[in-house]
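A single protein chain has been removed from this complex, and every other one stays in its place.
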Amino acid sequence: MSAGQYPTRRDPRRVIMGLAVIVTVTVAAYTVWVWPRGPANKLIVYTYDSFMAWGDDPLTIDSRVFGPFMQQYDVEIEIVRLQTDANGVIARLITELERPVADVVIGIDNVLILQEPSQSVLEPYTPSNINLVNDSLIASLDPEHYVTPFDFGLVSLIYSMAKINATTHPEVANLTFSNLGTTEMASSLVTEDPHLSSTGLAFLLTEIAVYEKLLGQDWRQWWSQVHGYVDVLPGWTDAWQVWSTEATKWFLVSYGTDPAYSYYSTNSTPDAAVAPVYNAGSHYAWMQVEGIGLVKNGPNPTLAKAFIDYCLTSSVQSYVALNQWMFPVNNEVTLPTAYSYALQAEDVNILNALLPRSEIAANLTLWLDEWDIIFSS
Amino acid sequence: MNRHSLMGHLALASPLVLLMCFLVYPVADVLGQGLFSGTGTSFYDVVVSPVTQRTFTFTVIQAALSTALAVLLGLPGAFLIVRLRFRGKSVIRAAMIIPFVLPPIVVVVGFLQMFGAFGILDSLMMAITGSPVSVINLAAGLPGIVLAHAFYNIPLVVLMVSASLERLNPEVEESAELLGASHFQNLRRIVLPHIIPSLLASAVLTYLFCFTSFPIVLALGQGSYMTLEARIWYAFRYFDYGEASSLALIQILVTLSLAYSYVRLGRMRQQGIAPTSSAKQVGLRDLNRVQVVLILAYLALLAFLVAGPIAAVVRSSIYDPLTRSYSLAGFENLLSAGTGGGLVPLVNSAFYATMSTLFAVALGIPLAFAHRGSKNPAASLASIMALLPLGVSAITLAYGLMRAIVVPLGLSSNPWPVIIVAQTIIGLPFSARSIEIALRSIDPALLDQADLLGASRLQKLFFVELPLLAPGILVGAAFAFAMAIGEMSATLFIALPQNVTLAVAIYQNLGVRKFVEAGAGALVLVVTCLVAFLTIDRMTSGSSGGTL
Partner (left out) sequence: MSVRMELRGLKREFSDGTRIGPVDLLVDRGELVTLLGPSGSGKTTTLRMIAGFIRPQAGSLLFDKDNVLRVPPRERGIGMVFQSIALFPNMTVFQNIAFGLDMARWKHEDVVYRVEEISDVLRIRSLLYRHINEISGGEAQRVALARALAKQPRVLLLDEPLSSLDPQLREHLQMEIRRVQRSLAITTIYVTHNQTEAFAVADRVAVMNEGRVIQTGSPEDLYESPRNEFVARFLGSGNVFSGRIEEVREHTVLVSVKEHRFEVRGQGQVGARVCFTVKPEDVVVANAGASNGYPAIVLSVIPQIGSHRVVLDFDGTQVVSLLTDSELVRQLSGAIGQRASIRFDPESAALVEPCSG
């Protein structure tokens, strides 16, 4: 028998080296692949995951909306959609406080900005073209100008028209909290956790405003009544998921533009309708205003300011309605026809006026804790 | 100390040093800042708060109930896997791992479609009772949480217990039978004592998972139910670092003591194990009718609970509920390279999970060796370090890594290495544990023999120990891979859009109602892990759960 017929022992060092080479090559290839492209000097905008994600072509939306600005200033803009909501964006900015990467942040709403940590990562700035924005929005969002309004929406109950309608349930036309307090109705309601979702929080504030300011009653009553029946999900996505898959879930806490979206996307009569809260002859809704702000100590403050100005112009604002499904803050922009199905600010009384900013700032934690106590009993 | 033993000590110490840098330091940094900088709620206020107390009580209770259910439902499965001869056993065994890799949101959706109001179960019940309204909704509240946790953990119980059962020498049982023991006595006196350590260990592990559960509890808990982990997340969102850190500390203390008992149980289990797999088996035909009916009933239950949500995932990959039609768009999307396409997340997931699995193994090996010298303090340190990730909340870890590693190192705009770090840490307990147990089952005479034949320490490691550890390494790697590829909480916080993983992409696609894209992604996760586990099951001849 010749020597070649028996297996030789592989040198382990060679195996390890081989493995190391493969790993190194892979890592190197990946590093190159994900290496930040483009010029070193670019404007970085932090925002939440679904920013401008609801349009016809979300993949090219950034270049369409911000392309002109990039050309004008010869700068690249990177819209960084963090895999989180606005609270998560602030959390990231806090961790980066010592070495900020972002220049601008979009999506801080009128409740989030009340919290001190949000202000701590922002630099107040008043855009030169602030006159494009309605004063009431500025007042609702942030008179101190840490953030400037970018878009707004009305948080309202919507219901699935496939499941119920005004004939089967006439009360949907003028839906009150006490309507929703029955076992049947409460069991059909899906909302979001106010700790984790801005719509959930908006709904909590809606309820507080209605009970404390309009009815003059203890807001905790209603929650105690529906607790155990109402379905609370962590976020809007999960809530929508449950509402759309489960036949018993009729109502969802969502935005007043949902019917418009439904009409626009299916090109037929909307399958969802709004049911804003009713009280003594009027309908009410909470207004969520989302703002754009300058990151404190960001790398390119001058450009960032120009960018914020640009965001208020119709070049950007005209895209808001069909891509964000929120209302543009620039009142010169005409709304698309689909928005005739949306709940308009004129249709309702805005509840924000009833709950002053200072009151929310002072009581938010307390309210959330009390909500927790109701829900964990 | 000569050069070789110095190198040896360095090799053993390196994982500890790395864990100090990437786990202990970042977490301690967050906890320290939260507890002592005076921002947010103080530790005392957190402890005395009724909300905390209720949360804690609920966390403990739901974990106990979930564990009980998982064990109760998993135990017969373990017996069937070992004792019943049937085709496709290895596929079933490999399929058991699937829940590990499913992102919680997918589980929730699967659960709703299976157990929710008007779900498959409910429709069936409605048809039976002729009721026009929903009869049963098991996908909400405490039952939902407990069932979903059982879904996650039944496989763990089945895999671990069946592995131990396989090692029960059939002669022991046979001799007991000859001595006149009835089936029941045999079970109680012989089989149960044999599997009790693995049963307890799987129960402790299940308990740990349920204790730190967060997305499931939030999704099915209807806002009424919260775990400590969920409250930590709340606190971080509202920038109450004092509360977040206090709760995280409490959670670490509780879970570490549990984890420690898990290690102790693992030690206990090690005694008197014969690595035999000659368990007695019977075919379905050898059983009487009552037994067959019982087994079929059990299998139906298990299929409903475990296979149901998985089937829902498979269906969702090709069925679009919006257009009510079937399409392959989801799979096309997975191959599309552009922004919003599925290729980037697919590559990211594969890369991060593979790298972190490699690291988890590379760190797990020296950790296991350090652990082996069970008397010195380094050994205890090694075992605690290896288990620490089970007790540290993912969000605390992610936050710590951002603060202490990503930002100071200037990785903010390119943080992928830290994602790998996070996923490595999360997979480490599994790889370390699996390798450690494999190491202990190596016949010491083999090492002595290699010594006498003139092998150096390194030669011994490469030519004898590592080849013999290979099955343990593979199993550990598979679990680490599954944990890494399914990981979401930490990745979500650290990742920039270009770092999105498949699990995160699934979540996002669901968010923008791209159902088939989400479904296809989930299906890829499921299939990847199924294939990985089948391969490993072949290579280790079917005792994948034994080394956990």
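Observations, loosely collected:
For reference, chains read A and B in written order, and residue numbers begin at 1 within each chain.
By our rule, contacts are C-beta pairs under 8 Å (C-beta built on N, C-alpha and C of every residue); 3 or more make two chains touch, one makes a residue touch a chain.
Fair warning: this is a prediction, and the values are worked out from it, not measured in the lab.
Although one chain is omitted from the display, it touches the following shown chains in the full assembly: A, B.
When the missing chain is restored to the complex, the residue among B:91, B:343 or B:453 that touches it is B:453. Of the options B:12, B:163, B:344 or B:464, the residue whose C-beta touches the omitted chain is B:464. Seen across the whole complex, the unshown chain contacts subunit A at 1, 3, 6-9. As for the chain not pictured, it touches subunit B at residues 443, 445-446, 448-456, 459, 463-464, 467-468, 470.
The rule is short, and it goes like this: only the chains that are shown with their structure count from here on.
By the touch criterion stated above, subunit B contacts subunit A in their complex at residues 49-51, 54-55, 58, 105, 108-109, 112-113, 116-119, 134, 137, 140, 215, 218-219, 221-226, 233-234, 236-240, 321, 338-340, 351, 354-355, 358, 399, 402-403, 406-408, 410, 412-414, 416, 458-459, 461-463, 466, 491-493, 495-500, 504, 507-508, 510-513. On the subunit A side of its complex with subunit B, the touching residues are 9, 12, 15, 23, 26-27, 30, 34-36, 44, 49-50, 53-54, 58-59, 80-84, 87-88, 90-92, 94-96, 98-99, 101, 115-117, 191, 193, 195-196, 227-228, 230-234, 236-238, 240-242, 244-249, 365, 368-369, 372-373, 375-377.
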